[in-house]
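I am attaching a structure below and will ask some questions about it afterwards.
Shown here: the complex without one of its protein chains, the others still in place.
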Amino acid sequence: MTMLNVGRPTRPEALDDTHAPAAGAKGLVQDELLIFELGGWDKTGVDFAPEDLGDVSDLSDLTGLTRAEPLVLPGLSEPETLRHYVRLSQQNHAIDLALYPLGSCTMKHNPRLNEKMARLAGFIDIHPLQPVSTVQGALELMDQLARWLKTLTGMPAVALSPKAGAHGELCGLLAIRAAHEARGDGRKTVLAPTSAHGTNPATAAQAGYAVREIAQTADGRVDLSDLAAKLGPDVAAVMVTNPNTCGLFEREVMEIARLTHEAGAYFYCDGANFNAIVGRVRPGDLGVDAMHINLHKTFSTPHGGGGPGAGPVVLSAALAAYAPKPWVVASGGGFALIEEAEGEAAEALGRLCAFHGQMGMYVRALAYMMSHGSDGLRQVAEDAVLNANYIKARLSGAMTTPFPDGPCMHEALFDDRWLEGTGITTLDFAKAMIDVGFHPMTMYFPLVVHGAMLIEPTETESRRELDRFCDALLELAAAAKAGDAGRFTGAPFHAPLRRLDETLAARKPRLRWTAEG
Amino acid sequence: MTMLNVGRPTRPEALDDTHAPAAGAKGLVQDELLIFELGGWDKTGVDFAPEDLGDVSDLSDLTGLTRAEPLVLPGLSEPETLRHYVRLSQQNHAIDLALYPLGSCTMKHNPRLNEKMARLAGFIDIHPLQPVSTVQGALELMDQLARWLKTLTGMPAVALSPKAGAHGELCGLLAIRAAHEARGDGRKTVLAPTSAHGTNPATAAQAGYAVREIAQTADGRVDLSDLAAKLGPDVAAVMVTNPNTCGLFEREVMEIARLTHEAGAYFYCDGANFNAIVGRVRPGDLGVDAMHINLHKTFSTPHGGGGPGAGPVVLSAALAAYAPKPWVVASGGGFALIEEAEGEAAEALGRLCAFHGQMGMYVRALAYMMSHGSDGLRQVAEDAVLNANYIKARLSGAMTTPFPDGPCMHEALFDDRWLEGTGITTLDFAKAMIDVGFHPMTMYFPLVVHGAMLIEPTETESRRELDRFCDALLELAAAAKAGDAGRFTGAPFHAPLRRLDETLAARKPRLRWTAEG
Amino acid sequence: MRYLPLTPDDRAEMLGVIGAASIDDLFVDVPAAARLSAPVDLPAFASELSVERSLSALAAKNRPAGAGPFFCGAGAYRHHVPASVDHIIQRSEFLTSYTPYQPEIAQGTLQVLFEFQTQVAALTGLPVANASMYDGSTACAEAVLMAHRLTKRRKAVLSGGLHPHYAETSWTLAHSAGVATTRLPAAVDNEAAVIAAIDADTACVVVQTPNVFGQVTDVTAIAQAAHAAGALLIVVTTETVSYGLLKTPGEMGADIAVAEGQSIGNGLNFGGPYVGLFACREALLRQMPGRLCGETVDAEGRRGFVLTLSTREQHIRRDKATSNICTNSGLCALAFTIHMSLLGGTGMRRLAQVNHAKARTLKAALAAVPGVEVLTGAFFNEFAVRLPKDAAGVVERLAAKDILAGVPYSRLDPRAGLDDVLLVCATETTLDEDIAALAGALKAEIAQ
Partner (left out) sequence: MRYLPLTPDDRAEMLGVIGAASIDDLFVDVPAAARLSAPVDLPAFASELSVERSLSALAAKNRPAGAGPFFCGAGAYRHHVPASVDHIIQRSEFLTSYTPYQPEIAQGTLQVLFEFQTQVAALTGLPVANASMYDGSTACAEAVLMAHRLTKRRKAVLSGGLHPHYAETSWTLAHSAGVATTRLPAAVDNEAAVIAAIDADTACVVVQTPNVFGQVTDVTAIAQAAHAAGALLIVVTTETVSYGLLKTPGEMGADIAVAEGQSIGNGLNFGGPYVGLFACREALLRQMPGRLCGETVDAEGRRGFVLTLSTREQHIRRDKATSNICTNSGLCALAFTIHMSLLGGTGMRRLAQVNHAKARTLKAALAAVPGVEVLTGAFFNEFAVRLPKDAAGVVERLAAKDILAGVPYSRLDPRAGLDDVLLVCATETTLDEDIAALAGALKAEIAQ
């Protein structure tokens, strides 16, 4: 931390926090009630032009169809509304505040140019069902995005419409299912490793498949012999994440593909971790049949506190025909949008959602790709992997890692063996990170590693921030081993709130505000 | 504060701040170094298209004219830059966080529509010297703004170009000077009350005038007899703020105007407090000859941490001819920009700045005026005055006010008599406000009141926020009287920093970062 | 590169710390055959200026709805979004934060979700709402699966007034889950047909109001019929603004209400990202898909919010989860919440009234055009008209005159045989002169 103490000796405890305020605020930190507790029950912060309010009271056309009692929700003036949400925002951690080491989430910087571009009237203010002659630029953009994705993955086709990674998984598995059914083949099983992200089994189930787990080798990869043993006439697809959720590249990925195809199954690759290899490896060269790409990870569309994202799926020649509608095709100098498909293959999957997918994310992702270019994207993968290995190298002395041999890819995985006997859990350690200004890493995932701590820095972290992060964790690790358990089990102490009672929340759920409270 | 404690018992002191972080960060509060301490000496966060970097190295045309040693400044990637400034921003108080009671500053809400409008390409991306045929919309906007300002003030002319209030004062005094000189009258004195804002005397001096102070009556107004006594053949102008800096309306303002005119002088009104009377009183009806309007106060263009603002000056018929250039005139269905004036009067003042003034502020101010309309602006004045009187009423029991009789206008003025014997100064009290989440009020201004505390809530505060503010101040006042001096003399305790050593800063000024530190 | 903080020196030093000779050493696990030795064949990096130029050029090839007369609805609606909404959602702390899995430093997002859920519950007239779905169509499909889990039945009845994209999306998910969908023929009025289609195998009935033809229906009778047969009623709404005025799904007996929330706080965006609203009866809670935010207290007894009942979700329950959804529509939900907090009940009702009034003006204008027949009876802010010509052709030709006349029904469902049907919509953004322009152009077009 030294670098952060220039001219700033750590503040004497004694002095701190005498004279706490009676108010719900403290210095710059404002406490804030719910919007429903701020009054404004018959106010509104939206004005209408008097001329528009002419004959609005005539509801004769809707007799008997209007609400029994009027909608009761508070409305606040713009100043009150802004203050409410600005205050709330300051209770959040964000990429723009510090390194956000959530493994598997690829919390990278979100370029502001992309936000600006997505707000151009020509993108944000066009209707999905306008005549295609009036949205040629939008279709051209989708076509360009498709070209980038196909070229980067070395796959012949891409379905853009999936709205997130999980939706993309569903798209891929349904295409696979359609391909099997087209041959009258009713396979019912999907194989996936225990380390798989929760969406993989959930998606397989949603696609109507039973899920069987594949064992893992001591070095954190798919156990080929177990895979071979479980492959059979009932297996429709093998779902593998690569690089996998342990942050490791599946060395035998081509062999996995070969065995899978040999068994008449398709190879679905979870591409959520594509950031580690973009520009250096093309999944198409590995034998992948379908892979979703989280534009909100690799291509940096903002996570926005939970979404929205986009999960386009690249498809192999074998599956291309089974893509969902709609899709864009070049036609006579312009572009056409195919919304109705003729023929069994085309109709097999049908439609995954209304309209054409996440245009707002397409614009941001394409802006990101154009900005980096093919050379920059390759650098992205290299820096992401370099940063993760740097963290692994710096922390390995103090923390134990389940797969010490060889490099990791974009994320460094640790377990909790090193905490044995300290009375401190992975959760405690993670919560203590909050007190030193960092967001916890991904915890207890993947399931195959005990007390897993999965750290993904991404390529947009500077050496300085990486060191600040590693220094903080080393200092915490030392404290943990020194037996300063209270600092962890009680953490966080410096966040807007202390640890929250999740059990209470689940035992008697309060999912909305009510006047009774 | 009760309203803020719903479900939130005040946090036990004991628990707080054990385990302070070694890091320069604490929970969500990130410490931050200077940009010069983050490295990046030969980095840049701005890319250039390779094609643009073709033959850039050829500097033959500039031989002998280039920098001896290259510019040494750090350049950071966008992620690092964003993080740096976002972290810094969180060390600021802002209107969007809580009531900002700075008397005389009119810290009201800044509508976001205005920000959006000011960024339309047709406004933000036009050059001041483009052919006027290509900026007709901009000239029309200036013409409309002028119409609103003239109608609201009841004055026949307005000079838009002044860049802030003080610049507007200069514009007004120079017009007055020009008018006198046109008659060969070389008056050398300006009269202004002791309570005047510092810019008034400073401007008078800059305009080449000697300043004489006018006494004040017991009830905080201009002493007419003193004014009459000091008025004479050498007095060029009387400068009075109305409503004045004590937050009071000059009851005798029309008499002041009469006396002033009688003495052959002009009446300059400082209009910084126009917010209190907009839509209810027209300065033109009071006998004013010149008045500046702070668009960044009454018409809500953001203060931006110190600027920019805009200070258009409305002028009486007597002064209109002496306005500075340029100005807009309607001509043949369109608008023309008069940048060169013929004739003595027109040339007397000349030019106050390059180009045509603060277009960015004009757009915001006009958007604000159009939004409120003539009825809404009148309501603005009424609510601003109502809020100030409400605060005065709620706090008068606990704090002493120098002018208790009668209503105040848009700001409530208190003195420090009530702190006598507590060992607590106005400054201490103000700093303690920070600990309960509020920005201090304006202190020690106006100079005519001992330990002045000038509170201006503005009309954009809700009843709820006003009560939260009054409750907090009453609680603090009670603590002060109860002798809890330490809570004040040591304050603030909960801000990003404790009290700063201003003497040290002034004794050996360090005005820029140097490697030596 | 402006987004990459590492310098060549950093990289060299870091490789040293790692103990790797070159970056390639970190990619040794990649099969040699699959290692790319050079960048793929795509354009090289570009300056911000040139990327802005390229994308602006593409945007300029589209005709923004706001650029002239515009009457498209049919599932996506153009409304005025207050400038403060977009300002707030761009705050770093909202824009660049992740799903609030660490509640101590995510109370901002969590409290917003709690407010969102409360607002959605009030709008739909149902007690519980989740923290958002991808959009209305996927919310609809998930509701069908939910009904299947709850009733264990394998048939879903889809009204002929349901938006064809919603019907198709529901078919896709239902089909893969082994649930059959009975999609009734497209019609303005569907009550009788829907009730007739309900049987003992019916897991749920999916009806939309206002429906795709703009028809507003009181579905109480359908609810009774469904419940009598042990089926659940799913009420779909694509125009959230209608909640300000019309009977709520809850009032009409809906078990599940799903809606497209785009109208509030979100732009048209060519179809996405949008925000799916999902609400249901208390009793059905445990089978609900998606995230839920709940109230609790912290270690010091202060109120706080957390994501709760996660045992329904994929990251805990995996293949037994109620849905595979993970990333949802957080930021769109935030925009929705802010806009709704500005509107309040009063503003929402007024907004709905203005929309209805504009649509009545539009109806009067179009009804007066010879050859135009209005098909919709009770409507909110959109309705269907029959033209004496192929609607798609008319729309194309009017577009050439810079009038976006609406959505030809055939665009949504080419096989319905309704090629002469045009769906038109008016909102608070519609100008009377635009309506006059449309009526005039339509008259001329038909006259030819």
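Note that the chains take the letters A, B and C in the order they are written out, and that residue 1 is the start of every chain.
By our rule, contacts are C-beta pairs under 8 Å (C-beta built on N, C-alpha and C of every residue); 3 or more make two chains touch, one makes a residue touch a chain.
None of the values given here were measured: they were computed from a predicted structure.
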Displayed chains contacting the withheld chain: A, B, C
Listed residues B:271, B:324 or B:451, member touching the removed chain: B:324
Touch with the omitted chain, as defined above, among B:439, B:468 or B:487: B:439
Residue of B:42, B:185, B:344 or B:420 in touch with the missing chain, whole complex considered: B:42
Touching residue (missing chain; options B:157, B:290, B:321 or B:385): B:385
Positions on chain A contacted by the hidden chain, ascending: 6-9, 11-12, 15, 27-28, 42-50, 52, 76-80, 82, 86, 111-113, 115-116
Chain C residues touching the omitted chain (full complex): 2, 47-49, 52, 80, 82-83, 87, 90-92, 342, 428-429
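The rule is short, and it goes like this: only the chains that are shown with their structure count from here on.
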Between chain B and chain A, distance of the C-alpha-averaged centres to the nearest whole Å: 44
Averaged-CA centre spacing for the pair chain C and chain A, given as whole angstrom: 20
Touching two or more other chains - residue numbers and ranges from chain C: 1-5, 7, 44-46, 48, 82, 84, 86-87, 92, 105, 297, 300, 302
Residues of chain B touching at least two other chains: 6, 8, 11, 15, 27-28, 47, 77-80, 82, 86, 111-112
